[in-house]
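Below is one structure; the comments refer to it alone.
The block that comes next holds chain A.
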Amino acid sequence: MIAIAIQFASACFGIGLLLNLWVMARTGTPGDKVLALDTMVINAIALMVLYGLSHGTAVYFEAVIIIAMFGFVSTVAYARFKLRGNIIE
Partner candidate 1 sequence: MSLFLIASLPFLGAIFPALLIRAGRNASAASAGMVTLTALIGLLTNAPAVLRGEVVVARIDWMPGLGLNANFFLDGLGLLFAGLILGIGLLIILYARFYLSRKDPMGQFYTYLLLFQGAMVGIVLSDNILLLLIFWELTSLSSFLLIGFWKHLPEGRQGARMALLVTGSGGLAMIGGMLIIGNIVGSYDLTVILQHKELIQASPLYLPALLLILAGCFTKSAQFPFHFWLPHAMAAPTPVSAYLHSATMVKAGLFLMARMWPVLAGTDAWFYIVATTGLVTMVLGAVIALFKDDLKALLAYSTVSQLGLITMLLGFGTKAAATAAVFHIINHATFKCALFMSAGIIDHSAHTRDIKRLGGLIHLMPLTFTIVLVAALSMAGIPPFNGFLSKEMMLEETLSAVWQGSPYLVAALAVFGALFSVAYSFRYIGHVFLGKRRSDYPGEPHDPGPGLWLAPVFLTFLVVVIGLFPNAVVGPLVQVASGAVIGDGQPVVFYAKLWHGFIPALYMSVVAVVGGFVLLLMQRRLAPLWDAAPRPEAKVIFDALVGGFTSLSRRLSEALHDGALSRYAAIFMVFTLALAAYAYGTGAKGAPNREMLDLTIMPVIGWICLTGATVCVVAFHRNRFLALVLIGVVGLIIALAFNYLSAPDLALTQISVEVVTIILLLLALNFMPKNTPQESSTGRKLRDATLSIGAGLGAGGLIYALMGREFSQPSISEFHLENSYSGGGGTNVVNVILVDFRGFDTFGEIIVLGIAAIVIFAITEAVLASNVRGRLLNREPDMAQAGNPHPLMMVVATRVMMPIALMVAAYIFFRGHNAPGGGFIAGLIAAIAVVMQYMASGYEWAADRQRVYYHGIIGSGVLIAALTGMGSWFAGLPFLTSSFGYITIWPLEKFEWATAALFDLGVFLAVLGAVMLALESLARFAWQPGMDSEHPMEINPARDDADNHEKQEA
Partner candidate 2 sequence: MMHLIVLPVVLPAILAPFIIMAIRHHMDLQRIFSLAGTVALVAITLTLLAQAATGDIQVYELGNWPAPFGIVLVLDRLSALMIALTALLGLAVLLYVIGTDWDLKGRHFHPLFQFQLMGVMGAFLTGDAFNLFVFFEVLLIASYGLMIHGGGARRLRAGVQYVVYNLLGSTLFLFALGTLYAVTGTLNMADLAERVAVLPADETALIRVGAVLLLVVFAIKAAVLPLHFWLPASYANAPMPVAALFAIMTKVGAYSILRMYTLVFGPDVGSTDGLVGDWLLPAALLTLGAGTLGILGARKIGKLVAFSAIASMGTLLIAISLFTEQATGAAIYYIIHSTFATGMMFLVADLIVSRRGGIIAPGTPMAQNGLIASLFFAGAIALSGMPPLSGFIGKLLVMDGARDADQWALIWGVILIASLVTVVGFARAGSLIFWKGYEAEPPDEGTQETHPAPTSALPFVAVFGLLAGLILLSVFAGPVHDYARATAGQLFDPQEYIGAVLRGGK
């Protein structure tokens, strides 16, 4: 049961990734693109936790933590660039 649920959740987040990619590829504002990337990071986090879950291992935990932390930094950097041009001022 859990296995199927994991499959289901993975599929959901996976499709989410594809939808995000679609936003990336079609025309849109820079804000949309950054938002899509940010969402991809979230989906990626979920997928990695699910992967760890499906194999019953915590060895991928560190990667998730780092992605959670760094996804934020790059999103802010992209946004700052569009807002100010200069991301460190």
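Methods note: contacts are C-beta pairs under 8 Å (C-beta built on N, C-alpha and C of every residue); 3 or more make two chains touch, one makes a residue touch a chain; residues count from 1.
How these were chosen: all candidates are chains of the complex that A comes from, given by their letters.
Being a predicted model, the structure only gives us computed values, none of them experimental.
Please name the candidate from 1 or 2 that touches chain A in this complex.
Of all the numbered candidates, the touching one is 1.
Provide the residue numbers of chain A that touch candidate 1 in the complex, in ascending order.
10-11, 14-15, 17-18, 21, 24-25, 30, 33-34, 37, 40-41, 44, 47-48, 51, 59-60, 62-63, 65-67, 69-71, 73-74, 76-78, 80-89
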